[in-house]
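Every protein chain but one is kept in place in this view of the complex.
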Amino acid sequence: MIVKVKEPLSAEYPYLRPDLVVFTYLHLASSIELAEALMRSGVTALAYETVQRADGSLPLLAPMSEVAGKLATQVGAHCLEAQSGGRGVLMGGVPGVPPAEVVVLGCGSVGTNAAKVAVGMGASVTMLDINHDRLKYLDDMMSGRVVTVYSNSRNIERAVRYADLLIGAVLVRAARAPSLVTKAMVEKMKPGAVIVDVAIDQGGCVETIRATSHSEPTYVEYGVVHYAVPNMPALTPRTSTLALTNATLPYVEALANQGLDAALAADPALAWGLNTRGGEIVHPVVKAAFA
Amino acid sequence: MIVKVKEPLSAEYPYLRPDLVVFTYLHLASSIELAEALMRSGVTALAYETVQRADGSLPLLAPMSEVAGKLATQVGAHCLEAQSGGRGVLMGGVPGVPPAEVVVLGCGSVGTNAAKVAVGMGASVTMLDINHDRLKYLDDMMSGRVVTVYSNSRNIERAVRYADLLIGAVLVRAARAPSLVTKAMVEKMKPGAVIVDVAIDQGGCVETIRATSHSEPTYVEYGVVHYAVPNMPALTPRTSTLALTNATLPYVEALANQGLDAALAADPALAWGLNTRGGEIVHPVVKAAFA
Amino acid sequence: MIVKVKEPLSAEYPYLRPDLVVFTYLHLASSIELAEALMRSGVTALAYETVQRADGSLPLLAPMSEVAGKLATQVGAHCLEAQSGGRGVLMGGVPGVPPAEVVVLGCGSVGTNAAKVAVGMGASVTMLDINHDRLKYLDDMMSGRVVTVYSNSRNIERAVRYADLLIGAVLVRAARAPSLVTKAMVEKMKPGAVIVDVAIDQGGCVETIRATSHSEPTYVEYGVVHYAVPNMPALTPRTSTLALTNATLPYVEALANQGLDAALAADPALAWGLNTRGGEIVHPVVKAAFA
Amino acid sequence: MIVKVKEPLSAEYPYLRPDLVVFTYLHLASSIELAEALMRSGVTALAYETVQRADGSLPLLAPMSEVAGKLATQVGAHCLEAQSGGRGVLMGGVPGVPPAEVVVLGCGSVGTNAAKVAVGMGASVTMLDINHDRLKYLDDMMSGRVVTVYSNSRNIERAVRYADLLIGAVLVRAARAPSLVTKAMVEKMKPGAVIVDVAIDQGGCVETIRATSHSEPTYVEYGVVHYAVPNMPALTPRTSTLALTNATLPYVEALANQGLDAALAADPALAWGLNTRGGEIVHPVVKAAFA
Amino acid sequence: MIVKVKEPLSAEYPYLRPDLVVFTYLHLASSIELAEALMRSGVTALAYETVQRADGSLPLLAPMSEVAGKLATQVGAHCLEAQSGGRGVLMGGVPGVPPAEVVVLGCGSVGTNAAKVAVGMGASVTMLDINHDRLKYLDDMMSGRVVTVYSNSRNIERAVRYADLLIGAVLVRAARAPSLVTKAMVEKMKPGAVIVDVAIDQGGCVETIRATSHSEPTYVEYGVVHYAVPNMPALTPRTSTLALTNATLPYVEALANQGLDAALAADPALAWGLNTRGGEIVHPVVKAAFA
Partner (left out) sequence: MIVKVKEPLSAEYPYLRPDLVVFTYLHLASSIELAEALMRSGVTALAYETVQRADGSLPLLAPMSEVAGKLATQVGAHCLEAQSGGRGVLMGGVPGVPPAEVVVLGCGSVGTNAAKVAVGMGASVTMLDINHDRLKYLDDMMSGRVVTVYSNSRNIERAVRYADLLIGAVLVRAARAPSLVTKAMVEKMKPGAVIVDVAIDQGGCVETIRATSHSEPTYVEYGVVHYAVPNMPALTPRTSTLALTNATLPYVEALANQGLDAALAADPALAWGLNTRGGEIVHPVVKAAFA
């Protein structure tokens, strides 16, 4: 059994073989090449991001979502600095000068954590989602510090226009993220505004976004700073490693102690993690993404 | 000695005489008629609103300012209801629907209390003032729940335009309030927006405002609901009476126990309360208002 | 298909016919006349208020409950003003003068939102319910700003007696609200106290309550101001319409796209919305109410 | 120079002599015997509790007031336990069961700290004082978590009657504390209620109070548990010593480096600390207390 | 039917008989003697602590857990006083002097309530648990006032070492609590540190703990004050009785109105309460504890 953090690199493909169990982040839906390599090799691949409990929660995505969400705002604040090409707006403003406007698309774990940090830094924060229960919980929990808005294209367009910092945090399970922010909307953003798209692992939820890297994290298009580094938690490895280990340890122990089949049988959540086995994609949603 | 709450009415003028001490709210600067009556009678008139301590604070205006400030928002919320002619916007919104925008001009006691209630009801609140120390204190005390903006005509214009509820809370000691919101600004307000002008006792700080009454509290001009009842604390007599009595009692006791001259000599704050004596206006700022 | 907000008026009864689908608020349990009209016509009537998810939550009642709850306190504060016949108590008091005592019966969506606004306005708030989990969640969420009390007749009696403002927020699904506050309790309330009964759509939870209207919203009985306008969200149509549209849109789309039968089959929550069809009351609880 | 914490004990009187400087807590106003011993010996005695800055603040009483205030509530909570003879009420209650009622007399440093802990433990807290500015600051700072009430005998009587825990925190500079709570009020308290009188060093502000000791900290009178240990900070010596040392160090350094006369001349605050010198009481207020 | 609070005492064993229903706290897992007495007598015994709802929650343990959790911190603060043998550290410190370090093992109802009071008293609080969802909820609800740490032996060891007050709040349903804090860890605690083990009813979660009593509540071992009174809620009988009655009343009514068999059949939660019947232990977990 191999326990990793990131998906296998092309250089590692030759080492994959049918009697091996790989337990790591895979994000197959955004990489045909990797999916084919896994199938060709016959390896048994369990993806952290599709381990899923009965209530729909994703226990091995959660800790990285929390880290990425908090980092999204921290990184966005940095991008807003003049030296990064941003508008030169301070997140919290100062007495007499208004704070930055932060708009968060998606109220899941990423969005909630991004919003918490933005509120904590003193920004004006708007959150959009279509899940009323989630909007309600945030309204309770944030006690009036965020404005929650029902997400539809009209409301998104309006919010994007006044945003200093736009955080894309819309994740759809095991599928490509929807492109909620169109090129036309980006063109109307304020000059020097910033987009941080945390959904980049699934293709991003902004039409003008493309993946960047830790060495060149941003590019400017339509006067807007774009940030979309796929592996944000790598910025804080000490915190991320602890968080991930806390979460995976029980599953790794189950696999090691009980063996693959028994572990999958005993725990439906872990069973949902199975992506490829015996040369086939076996997870229904992942499979559908390649249909 | 006569201790009252409101200024003497015209019907009461004949009873004023040189050997009488009247201790009440006077607001002479906004009523030439009353000022002349006081001077003619030779009465000794002490005004609650000009009793002033060394640090500039106004101990007998403070409790009524607190009451009026809190009521301003409560009354404003009521005026925003459709049945009152307002925009039909709920102060706090609900999850998925944004809250009302409340703009408070002036960060003294009235403005602070108005803002506290607006924040408590869930509104988005902007406060404007030119006093940086006050903006800073509010920033500390409200922990990020209000946006503080330095007050100048450009910032006022912008804020008035997006306000659902505008609260005028600019008081200048013993003088007419400045007309910070012009007719042109009111014309650009949203239809059904509401103005509550707490400064009406001093003439108001909005160009289109004129005093209204508890029986007909509002009128609509330029599509905007105007509220400017001079004696707002009368809406909550139980609270107001307790608050005022708490504050005046020590002064009344001093006047009763020590006599007028001794009491004035012993307490400079009370001495500032003296408005007319022996047929003259003796308070310098009030005097200047009639020059 | 007809999508409305309020139930069909008598004048509209003639237009109801078997091949029509009406999707609106119905509240059949409190109107025999309407129930009979619907049955006679053979119309298919889906009631917003009985659309119900597997966890018992009512997604189309929730937004109006949130609006009504927040309005209940706003309206109650207005009724407490002396000009409305109330005790003349300011919700939040001022430093040195205690705040109003607000008692909220029922900790569902209405009660929680009413309490949030009351707390925000600075009142002392007591909430009563029999659901321990709900009391616990409120205790967590309100961090010590409300006193939660287990609801039984002894505790209700005690709380009603010290209340300046009593908010009735006890809703029972598709049934008449229980009369928890007796006439004897109302007689012992403080003079000028205020009752706002949000459960009036289901008959009210106070024995002395009867429905009032937006034009004459209150009456005084036993020295207590009673407010019970059935359609409170109409006070803030802008907020209410947005909130309701956010919530109904997905169901309307399903009905329009899939047709009635398919939509009901696909979504058990929507199926619970069915009240009458083919001349019969088909919702079991509504039916029981007429047995 | 001798730097101590508590006043000299009778056994130490023989060691006092004219060329000695004693810098410690003295509380002369409550001990004729000590005052006479100091005068007889001709010692120079500086009292921590009368070191006073131009704004009236007492920098060396402040840290112990903070400690004593926080301990007052902690000790009171313990006294409320059934095993201590108290009512058996939990400070914060639990969801469904109301919290304890805590009444704090005096809003200075002791009272504020007592109230903070009481609020933190979840109690319902009422604070009384005659200083409006102080009530206002607490209202701002506690954001609605305490009810502030103007202090007069009627309000004290009412509050004492409903108190589960009454904390006496009324200190008057260098004088005996006033007896604000009469025996008649104590008789009407609930059985098992608790009084903690932090003003005991100055004689206490409750008529039925008398000093107790760490070994026998409470007695019951009129069914009410009384606690009045003069030296409460001794309960937490680690915290108290650090707090006191932080505060006294600058003065001790000044005395050691500059000598007595130069230090007194250079710092009026320290000069106020001088209580006896050359056989005379030299502090005017202390002197008046013995007149 | 006999409804009690505590388990039957040895003196009461003779009165147990087959046709009797006893409904009370039993905690059989920690008392072989009682279990045998119940079996011998043939009594039907329902244990409050094993009544369990479908979601795993324990409705009759919850109120006592809430009381015990809040008391754990209150008692711990008292034990930290020098007169109790503790370190003499004030929970909240004072400005300039750091607060006490409180470590809470277990984030269930006991731990959460203990942490709330500790935070309220101003302590630095660390909470440990293995349940990520619970850590996340606390992180939301406590808004940054506690540090949450994933529980494993390394993290426990580190936290125990810096704790001034350690609260053991690890409960395992109907089984013996695990000994998470070893003797070796206790030996490394600071001198005068305090352990309060609320899990003592189930044997405690600290290796050096043994049950104490209300009359002699603490003992010192390895320089550490140990407190482990099994029935902490007895300290506040007024609050505890109300809380327990609120919770048990619905079940008692069901048993009285419907009879034992019908009540058990109608409510699976109550059925889980059945511990012994007809001479047998019938609750599977309790049975396993004796295997």
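The chains carry the letters A, B, C, D and E, assigned in the order they are written, with residues numbered from 1 in each.
One rule holds in what follows: a residue touches a chain if its C-beta (ideal position, glycine included) is under 8 Å from a C-beta of that chain, and two chains touch if they have at least 3 such contacts.
Worth saying up front: this structure is predicted, and the values here are computed from it rather than measured.
In the full assembly, the chain not pictured is in contact with A, B, D, E, by the touch criterion defined above. When the missing chain is restored to the complex, the residue among A:27, A:116, A:226 or A:277 that touches it is A:116.
The hidden chain makes contact, of the residues A:3, A:234, A:271 or A:285, with A:234. Touch with the chain omitted from the figure is made, among E:8, E:59, E:93 or E:217, by E:93.
Touching the chain that is not shown, out of A:21, A:35, A:91 or A:127: A:91 (per the contact rule at the top). Among E:79, E:138, E:200 or E:270, only E:138 touches the chain left out of the display. The residue touching the chain not shown here, chosen from A:5, A:220, A:242 or A:269, is A:242. Those residues of subunit D that touch the chain absent from the view are 57, 59, 62-63, 66, 120, 141, 242, 246-247. Panel shows subunit B; residues 132-133, 136, 140-141, 144, 150 of it touch the chain omitted from the view. For subunit A, the list of residues touching the undisplayed chain reads 63, 66-67, 70-71, 74, 77-78, 80-83, 87-97, 113, 116-117, 119-122, 214, 234-240, 242-243, 246.
In this section, only the chains that are shown with their structure count from here on.
Chain centres computed from CA atoms place B at the largest separation from subunit E.
Comparing C-E with the candidates A-B, A-C or B-C, the pair whose contacts agree for more than half of the residue-numbered pairs is A-C.
Taking each chain's centre as the average of its CA atoms, subunit A and subunit E sit 39 Å apart. Counting partner chains per residue, subunit D has residues 92-97, 119, 122, 132, 136, 144, 150 touching two or more of them.
Pairs of chains in mutual contact: A-B, A-C, A-E, B-C, B-D, C-D, C-E, D-E.
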